[in-house]
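A short worksheet on the structure shown next.
In this view, the complex is presented without one of its protein chains, the others remaining in place.
Letters A and B mark the chains as written, and numbering starts fresh at 1 in each.
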Amino acid sequence: MLGEGIVKGMLETAKNFAGSYVSKERLTTVEYPEERIAPIEAARVFPFLVYDGTDWESGLRCVACQICEKECPPKCIYIDKSKDKKPDALGKAQFYPSRFDIDISVCMSCQICVEVCPFEAIKMDNEFELATDDRFGGLLLDRKDLAKSNQYYHSIHPTEAAEVDARLAAEKAKADAKAKAAASAAAAKADPAAKAEGATKAKPESPMAGGD
Amino acid sequence: MGVLFYLIAALTLAGGLAVVLLKNTVHCALAVTVAFAGLALFFLQLDAQFAGFAQILVYIGAVAILVVFAILVTRGSTTPVGEVFSSSWLVGLAIAAGVFALFGWAVLESVWALPHESAVPAVTVRDIGNALVGRYVLPLEIVALLLTAATIGAVIVAMHEKERTR
Partner (left out) sequence: MATTLDQIFILLRDWITGFLPQAWRPAAGIVLGAATIVCLFPALFALAVWMERKGLGRMQNRLGPNRVGPFGLLQPIADGIKSLTKEDIVPLNADAAVHLLAPVVLVVTVFMGFAVLPMGRNMVLVDMDAGLLFFFAMGASTEVAVFMAGWSSRNKYSLLGAMRAVAQMISYEVVLLLSGVSVVMISGSLSLVKIASAQNHYTGWLPNWYIFTPWGLAGFIMFAIAATAETNRSPFDLPEGESELVAGYHTEYSGFKFALFFLGEYLAMFSISGLGTTLFLGGWSAPLSILTWVPSWIWFFAKVMVSIFVFIWMRGTLPRLRQDQLMNFAWKFVLPFTLINLMVTALWRFMGEGWERWAVCSLILAAVFVLMGKVGMRREHLGPRSYRYAE
């Protein structure tokens, strides 16, 4: 009958109107900035550098291999390699970035830098309230701004961080096992009974032990 | 009373003059609307409420719109490049003077040209209604027939165009 649809429609809107005062599902507005929706775990905005431990300078995982700088599509990363080396998480002496700048006005959040990093050093942050009125440098984040702790990484991406930690721990265990095997082999060679063989064996072994 | 009459007369005459003197046709249509409004004010001043409001409703609300539509549909809204006054203005003046003389004679010779008007409305809507369905029912029905014919004609004209675009 003519007019039936109108009546049904008006009843629905009336339900919306009245229900918006009582039930949350009829009023889905989140009043930003007083209220915020919790971000989902896989949310990503701009990259940050992970550091282990409490001192950001010494615990920084990045070894300035510059792979992310080369892979970045809009070329927003600028890295200066240091002249000296410092020990990394595995104890090896590595280079470190003396300058690591990301221009977040250029960054397009593609996550390629994260995907190519072999050291799990750069990960995606989910902080987006970075607007500033400083046009000429306010959106250029340097090394100190980008360095955030592993605990922070756990707090924003728990599953990912747990996986990364597991992988790093496994690598460290493997490296430790290899080192122990090498050390025990070296100790065995250092026995007076096999000193002569140790001397000949030590030479080909030393480049392997001192390698990357 | 006199001042009001002259004011309304000035408004109506201004509107009427503007109709013939303005260049832009749509401006002329708006000026004729002002003239209609002036006429309605005359009716109201004479306490003929029904006639005054019917004048506004019909003339301004419908006839003026009709005039404007006609102008727009026939592309008369472009400013004409020719002279506003035609070359045969003497003949026009003679005809206008003749018609004015005829109307003036009719008004002055008619019985209703009384020097004093009463303040109480002599004719109410009820009286008009009674007259329409009582004494003047035949003209009412004839006018209704005319209007029906006009409506049917309009519909036929519109329909014919639709069939032609097949």
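Heads up, the rule we're going with is that a residue touches a chain if its C-beta (ideal position, glycine included) is under 8 Å from a C-beta of that chain, and two chains touch if they have at least 3 such contacts.
Remember, predicted model here, so these are calculated numbers, not experimental data.
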Task: Contact partner of the left-out chain, one of A:13, A:54 or A:132 - done: A:13
Open item on the list: Can you say which of B:4, B:17, B:62 or B:95 touches the chain missing from this structure?
Closed with: B:62
Open item on the list: Please output the residues of chain A touching the missing chain, sorted low to high.
Closed with: 1-3, 6, 9-10, 12-14, 16-17, 20-21, 26-29, 31
Open item on the list: Could you pull out which residues of chain B are in touch with the chain that's been left out?
Closed with: 24, 26-27, 30, 33, 49-50, 53-54, 56-57, 60-62, 64-65, 68-69, 72, 77, 121, 124-125
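As a working rule, only the chains that are shown with their structure count from here on.
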TODO: Indicate the whole-number Å distance between the mean C-alpha point of chain A and the mean C-alpha point of chain B.
DONE: 83
